[in-house]
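Every protein chain except one is present and positioned as in the full complex.
Chain IDs A and B follow the sequence of writing; residue 1 opens each chain.
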């Protein structure tokens, strides 16, 4: 059975549709700004924040939390692009790391009931809003959650339980995560610089992304190349809960499993969208893993310089951006990368490559808990 | 070959039970921290890292130890697929408490790294050198139907020999771990094992 990506949305500081976000990246814009807001952190910091002034339509419904409003907008926009979806045959798979964590803050003054912080409650809220028969499943695998969610959706369709799935991922910028990454000394005081010699850590961003996947294609009217979710794999480093394996063992295993599940060989991969968080250990680990697998010549980019690290959204919005690059036959630059700062050779996309045809693209992620995930997309046609 | 449940383990607030046999009981209703330490001692674990973990990870680690601690498994043959309800709520509250006051603002790295539910999977993997796929799904109660679907698909698609599945949830007031070792076995030696189906959770009464 083939599973296709049929419609999508990205909601971030750069825009509230996939097209807006993609154009912004082509124009070399970034969502990462200096933020001075003592509700988020005592001192100024860098991050990607979706602002009310810029996108008032995302702040309309008081009945819902900030994150829920982002999810609702993102899913609605994606569904509009896939009007032939049957709600009774559609699964809902949600990816998030912290969900409505802002409701748990001792300083929270709103009126949302405490249960709303439960991730299963987030699924219920969205399922009811969209009138789905499926009550929703939430995957919480740290920073790989988005890719895990896509693979879970694929599984739910392959086992015949559903024909379509709404796969949505999101996380907000909260004092919880900012203060946490600050105390881990993992946040950069400049916009994050993936793979660069001067990289100093991550920039956090808030975002939400939705991909509609289906066993039928095309259910959309526009004439554009078909994208199949070919296969994926996951693996654990079994090394440390908050630092990646020095040898990239888990990432290598995840990629190998994805290749096997996709029934292709490693030589078929022609483009890599990597995790590239811009921490010293993550980027180095990725370089070792890609090099060992013989992928050091394959064009590779990280989109963290545009969006920041969007945690539960990352795997989904970066998969959508991967697909969009495949459809448009071009590759986006790795924003803020200047000088090679990892020990192994990587073919990092420095400037936009305007003519690039990718047939098999690899998307990878790694996260806390030692988890790694890889997913492969195939494009049909031109 | 068919998939069977080979072993199971449960930790609730009054007992720690392995394959139906009580390993530790908690008649004096010790608080979680002390009770978990009793189980740690009873299992004769020598793993100082245990004391650094939050309640959720301690609970998951102990239940896994009861499940597979005495076995000889290859790490890349095991996957772990768990359900959970309250995520890392207990550590989340601790992290928030550390940043409640702007004058006394000291978030703790050792607390923050536990503020994700899948860290328990990471801790299990480190202890038992498990490198297979692992995923954490959020659910109100153990959703055996979903877990069965996911695990069965894993066995079919990815050639795993074993999968640890079940439900581990922790708050200071309320906690439970119910773990099952599903394994792909020869149909002929299925006597001492249990059927792995959409109601596999009923193996633990």
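Following the convention adopted for this analysis, a contact is a pair of C-beta atoms (placed from the backbone, for glycine too) under 8 Å apart; a residue touches a chain by one contact, two chains touch by 3 or more.
Here, contacts and distances are computed from a predicted model.
Not every chain of the complex appears here, and the one that does not is recorded in UniProt as "Acyl carrier protein", selected from "Glycine reductase", "Acyl carrier protein", "Methionine import ATP-binding protein MetN 2" or "Phosphotransferase family protein". In the complete assembly, the contact with the undisplayed chain comes from A:184, out of A:184, A:323 or A:375. Where subunit B meets the omitted chain, the residues involved are 48, 51-52, 106-110, 113. Mapped onto subunit A, contacts with the missing chain fall at residues 183-185, 240-243.
Simple rule for what comes next: only the chains that are shown with their structure count from here on.
On subunit A, the positions that touch subunit B within their shared complex are 38, 42, 97-99, 101, 104-107, 117-120, 123, 137-142, 148, 152, 155-156, 158-159, 161, 175-176, 179-184, 233-242, 249-250, 253, 257, 261, 367-371. Looking at the complex, you find that subunit B touches subunit A at residues 75-76, 84-87, 89, 92-93, 95-97, 99-100, 102, 105, 107-109, 112-119, 121-123, 125-126, 128-140, 146, 149-150, 152-153, 157-158.
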